[in-house]
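Have a look at the structure that comes next, please.
Shown here: the complex without one of its protein chains, the others still in place.
When the chains are written out, they are named A and B in that same order, and each has its own residue count from 1.
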Amino acid sequence: MQPLDVIKEKIREALPGLDCVIGWQRGFDPLHATPLFMRKPEDVDRLIWGPLNIYNTATYLSGFRGKKVGVVVKGCDSRSVVQLIQEKLVKREDVVIFGLPCAGVVDLTKVGRNVTDLGRVSAVDHSGETLKLTTPEGEKSLAWDDVWADKCLSCQYHNAIISDHFAGEPIAPVLGGRDPAAEEIAALEAMAPADLLAYWAEAMKRCIRCYACRNSCPMCVCRDFCIAQTRDPHWQSQEDSVKEKLMFQMIHATHLAGRCTECGECQRACPVDIPILALRRKANQVIKELFDYQAGVDPQAVPPLFTFKVEEDNINERGW
Amino acid sequence: MPVLAGKELRIVGFLCNWCSYGGADTAGVGRFTQPTDLRIVRVPCSGRIDPLFIVKTLLGGADGVLVSGCHPRDCHYASGNFYARRRLEVLKGMLPIMGIDPGRFEYTWVSASEGQRWQHVVTTFTEQIHALGASPVKAVLGAYPGAAPSKGGDSAAA
Partner (left out) sequence: MEAAKFLSDAALRPWLDELATKHALVVPRREGDAIVFAPYDPAKPLDLSRDATIPPKNPVFPACEELMRYSYAKNPENPAQAGLTLEPLVPMGSTVVFGGRPCGARGFTIFDRVYLTQRIRDPYYGARRESTAYVTLACSDTGNTCFCHWVGSSPSDTTGSDVLLTPVAGGYVAEAVTEKGSDLLKSTHMADAGGREKEALAAKSKALEALEAAPDLGPAPKSLLAVFDDQDFWVDMSAKCISCGACTYLCPTCYCFNITDEVRGLDGSRLRTWDNCMSHQYTMEASGHNPRPTKAHRLKNRVGHKFSYYPDIHGGVIACCGCGRCIKSCPVGVDIREIVLASIERATAKPQE
């Protein structure tokens, strides 16, 4: 039996004891998937697995507090589940985790750069050596390396870190390959500070403050009580200015320091494709350097900003 | 128009009430001269400082931010400055990706009796900020509201 069919069987068996199982199904067109909430055995037939499963199913977990749910995860999604468990936002016994080995997902923004209109793709074939799209301008064949999400190009966790049911051959990580995330941060930091600030000002101009970045983040649980929207304390005004928008991005990035699992949903969810992931990745880079810690990898670990050491290993007590 | 307008940059200080504010007071009582660029906000403990205070201050146009608390192991509330040390070190690491020179933010430990040390800290940091010059934030992101209010936004969709 194909691994996907094995998992579908396991889900059907587990369904009676669960509120629902979260996975993916085909979306509004061949290029888009969409989250699937399986409640009845017939729903499980619609579950898909492949490079279009871009959504992070763990985003929905904190909304199911008090209920038992199942979740189908890629490796990166399972990191979010682990981090939620580390922070006691989700109880391990309330989640049933189904995993399959993930070879990677596409970044639709990258695909969009190669077609005139992402909304006019009428057929997709992702089974071959290249990603084949049928568009009004003809057949397009895209090299996988050009369309994999950046996180996939340096992925170390192709398989669920913890799971109750796993089907298929685990995929081993490729070490020493490209790290587009680190490259992006290095390129940005090579700019003079005033130029980099101008870069963010330009990028944030088109932000519509929809909070898709915040709401698609599995670790952002304050949701409706976020300080970006409170009037008391009044952190942010309603002004539609670049300053307020950049401030919100910093609020998000600092609140995620040591908690972000780099699933990339924030940048993916942005309706106007602002490259905000770099801010969060930088926070993680700093945390890794200072505390040798990566979020969402060890369910027993304590996130570094939740604790302290009297003598810090990597923090230089200022000599002045 | 204040006498020092045009000659001083704006540095905001967040000082813990027990040690550093006391230290600044001691410096004052001892008549140690310091540059006047620094304006102090008193907080009960350096652990109360949300790293976002520093971000908001810098994005508001401040040229520099200085945080000062009790020496580690001597926190008035036992462990506040341990948390502060971690948070502020992380924040310092994050400033470059925003486009803000990390030299515009420093955190330090000054105890209540260290008036001379406080003078040294303020003088050194003010010199550091003057070397960096005025913050580009005002020019790039616009003045903090309170100057001229903006006409309701500068988003791309006109």
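A few comments on the model shown:
Throughout what follows, contacts are C-beta pairs under 8 Å (C-beta built on N, C-alpha and C of every residue); 3 or more make two chains touch, one makes a residue touch a chain.
The structure presented is a predicted model; accordingly, all values stated were derived computationally and were not measured.
The chain that is not drawn here is touched, among residues A:E9, A:E87 or A:D240, by A:D240. Within the full complex, the residue among A:R12, A:K68 or A:R120 touching the omitted chain is A:R120. Which of A:P41, A:P136 or A:P173 touches the hidden chain is settled by the complete complex: it is A:P136.
What chain A contributes to its contact with the hidden chain is residues 20, 27-29, 32-35, 37, 55, 59-60, 109, 112-113, 116-122, 136, 202-203, 205-206, 208-212, 214-216, 223-224, 229, 231, 237-240, 265, 268-269, 271-275.
We adopt the following convention: only the chains that are shown with their structure count from here on.
Work out the mean CA point of chain A and of chain B, and you get 34 Å between them. By the touch criterion stated above, chain B contacts chain A in their complex at residues 51-52, 55-56, 59, 72-73, 79, 82-83, 85-87, 89-91, 93-94, 96-101, 106-109, 120-121, 124, 136-137, 139-142, 145, 150, 152-157.
Residues 185, 188-189, 191, 193-201, 205-208, 235, 237, 239-243, 246-247, 250-251, 253-254, 257-258, 278-279, 282-283, 285-287, 289-291, 304-305, 308-310, 312, 315, 317-318, 320 of chain A are the ones touching chain B in the complex.
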